[in-house]
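What follows is one structure encoded as structure tokens, with my remarks underneath.
Only one protein chain is missing; all other protein chains are in place.
By letter and in written order, the chains are A and B; residue numbering begins at 1 in each of them.
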Amino acid sequence: MSGRLRAISLRILQAVPVVIGVVVISFVLTRALPGDPAVYFAGPAADEASIAQIRKELGLDRSWPEQFAIYVGALLSGDLGKSLSTGQPVLSDLATRLPASLELTLVSLLLACAIAIPLGVLAATRPGSWIDHLCRILVTAGVSLPTFFTGVVLIYVFYYLLGFAPSPLGRLDFIYIAPPATTGFYLIDAAIVGDWSTWAAALRQLVLPATTLALFTLAPIARMTRAAMLSALSADFIRTARAAGLRGRTVLFAYAFRNALLPVVTTLGMVFSFMLGANVLVEKVFAWPGVGSYAVEALVVSDYAAVQGFVLAMALLFVALNLLIDLIYSLIDPRIGFSAQ
Amino acid sequence: MTEAMHEPPRSRSTLDHALYVLRDNPVTLIAFAMFALLLFMALFGPLVAPYDPLASNTDVALKPPSAAHWFGTDNLGRDVFSRVLVAARLDLMISIAAVALSFIVGSVLGAAAGYWGGWIDTVLGRLLDTIMAFPLFVLAMGIVAALGNSVENIIYATAIINTPFYARLVRAEVNIRRNAGFAQAAKLAGNSDLRVLAFHIFPNALPPMMVQVSLNLGWSILNAAGLSFIGLGVRPPTAEWGVMVAEGANFIVSGEWWVALFPGLALMFAVFTFNLLGDGLRDIVDPRQRT
Partner (left out) sequence: MLKLTDLSVRFRTRRGPVDAVRSVSLELGRGETLGVVGESGSGKSVTSYALMRILDRGGEIVAGDAVYGGVDLRRASERAMADIRGREISMIFQNPRAALNPIRTVGRQIEDVLRRHSRATAQTARRKAIKAMEAVRIQDAAARYHAYPFELSGGMCQRIVIAIALACDPKLLIADEPTTGLDITTQKAVMDLIAELIRERDMSAILITHDLGLAAQYCDRIAVMKDGEVVETGASADVFGAPAHAYTRKLVSATPRDGAQLRGLLPAEARKPPPARAALGAPILEVQELTKTFPGKAGPVHAVKGVSFDVRDGETVGLVGESGCGKSTTSAMIVRLLDPTSGRIVFKGEDLARRPAARFARDPLRAQIQMVFQDATDSLNPRHTSRQSIEEPLRRLSPLGARARSARIEELADLVGLPQPLLDRFPHQLSGGQKARVGIARAIALEPRFLILDEPTAALDVSIQAIVLNLLADLRAKLGMSYLFVSHDLHVVRLLCDRVVVMRAGEIVEQGAVEEVMRAPSDPYTQSLLDAAPRPPVALAAE
């Protein structure tokens, strides 16, 4: 299967121009600021001298290609500039806050998949049944829900009215101490040291924001699963399998579901795009100390280096996720690499 | 002249068809009714609003819904009902303008790439890949942050992140029909490439486009409201659903639910309407649905 290996390396190579494109757009965004970028980067409290110094630091007095070269050079050395509000390098700010965002996103994704995929499969195997209608309602409602509004409603119901949920402020109630950072994921770190009360507390904090994000995410996954399953079930090869007497279970899973999985995996790219965006809103609603709320705080104080660093970091993360999705896809679909031969 | 003689029966049948689709599918009918309500709010909201949406009155701050204030009042004593009503115009305008922009740009680029292929296709593909390489809402944040905080920039940012969807859809729809028999027949009938593309192939891409337009309108409203929610674009005290939810969110933990709930519901209502509208619109634009 050298064809497949070649296809995989080709796919990895294809990420290179995309990364270059991302860096170019990111550069344009940092330089497209109306007025003098130096004034923005220096912040509202800066005086003439510090603005001039920033301008020199940013190389704004040079030609565009030179500026781009400087920008790329800084990126390569991991320099995304300094945040005005925290005084720290943007890169280290992002690095410390990224695990919080990833934990929220991944838990939501797992939750969404755990609900959406069985739902989509059931809806497709029983069209017109109550579960099919439920699926359709969830799908339409799910994409209509503004995540920030869902979050607010959930807080009102489960925190204010019912008192089930802890106060929606961050990853851990103030009476607990964060577990020693190994992965940065509280659920994993607390489990590693066996601190189950912290683990439970972290989970309680996570439930509402993760549900909010999952409600939004499950709609596209369920819709795609249902559609893919319906089209797989009506395929000719399903008739062959049935005519050969294969059991319903085998037909459903080994034949229909494995084929239906392909378009679902492809949709995950789009789903990640939506999730990384919705993450920002959910983090703001729940005061979740991730990169999203960092960016929002930076926006409020016009801390543009932090915002643009965030945008670039998210784009690179997303490119990596897409690459991962495509690699997974090429593992399930034997046809990948055939055309490249 | 005879042209005109042909036209009336045709347009009547189109209208008939639209009515038939509406009668045939109650969901579409409901969606259109909801859309009519939204349009009414957008056109006449400021006229029918009982209070000035910006007038604050601290005497009645944070009052729950009552006969005088149907949706209650916010922390500055402004009437939430009036503000929700008035905000419809701004929210609809942003999404419609953004979708119109991306529809036009995406159609032209996608049609050219799908029909002629070659370097146009390659360049466009690269450009779209790069845009789509960003999580779209995050890209919109970056664009608005870079261009400056204004309603126009929200529209541009939303249009930019929408464009890839149209361009890709049109490209695919045009590409599968590029060598279709009817496109070749149109060439044999003396149509130039441009005419074949514009009058024979492109109209066939309209039904799926209509679904996209409708979904996109909803999505654009969500995006604009989301941007306002995190403090980009529309600024307080302007009445806008996202901003209002953001303001109301501060009071939710103390139990004043109405400040955030009603603008949030209005937002949901609008997005839900557009999502429902999609299939109905496609049925109306698609002649194959005629019987």
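FYI, a residue touches a chain if its C-beta (ideal position, glycine included) is under 8 Å from a C-beta of that chain, and two chains touch if they have at least 3 such contacts.
What you are looking at is a predicted structure, and each value in this text was computed from that prediction instead of being measured.
J.: Need the list of shown chains touched by the one chain that isn't shown.
T.: Within the full complex, the chain left out of view touches A, B.
J.: Considering the complete complex, identify which of B:78, B:171, B:200 or B:282 is in touch with the unshown chain.
T.: The single option touching the absent chain is B:200.
J.: Which residue among A:46, A:106, A:191 or A:235 touches the omitted chain?
T.: A:235
J.: Can you work out which residue in A:17, A:73 or A:127 touches the chain that's missing from view?
T.: Of all options in A:17, A:73 or A:127, contact with the hidden chain holds for A:127.
J.: For subunit B, which residues reach the chain that was dropped from this view?
T.: On the subunit B side, contact with the omitted chain comes from 1-3, 6, 180-182, 184-193, 200, 203-204, 287-288, 290-291.
J.: Which subunit A residues would touch the chain omitted from the figure, given the whole complex?
T.: So the residues of subunit A touching the missing chain come out as 127, 234-237, 239-248, 250, 254-255, 258-259, 262, 332-335, 338.
Following the convention adopted for this analysis, only the chains that are shown with their structure count from here on.
J.: What whole-Å value do you get for the distance between subunit A and subunit B if each is reduced to the mean of its CA atoms?
T.: 24
J.: Please give the residue numbers of subunit A that touch subunit B in the complex, ascending.
T.: 17-19, 21-22, 24-26, 29-30, 32-34, 140-141, 143-149, 152-153, 155-156, 159-160, 167-168, 272-278, 280-281, 284-285, 295-296, 299-300, 304, 307-308, 310-311, 314-315, 318-319, 322
J.: Report the residues of subunit B in contact with subunit A in the complex, numbered from low to high.
T.: Against subunit A, subunit B makes touches at 126-127, 129-143, 145-148, 215, 218-219, 222, 225-226, 229-232, 242, 245-246, 248-249, 252-255, 257, 260-261, 264, 267-268, 271-272, 275-276.
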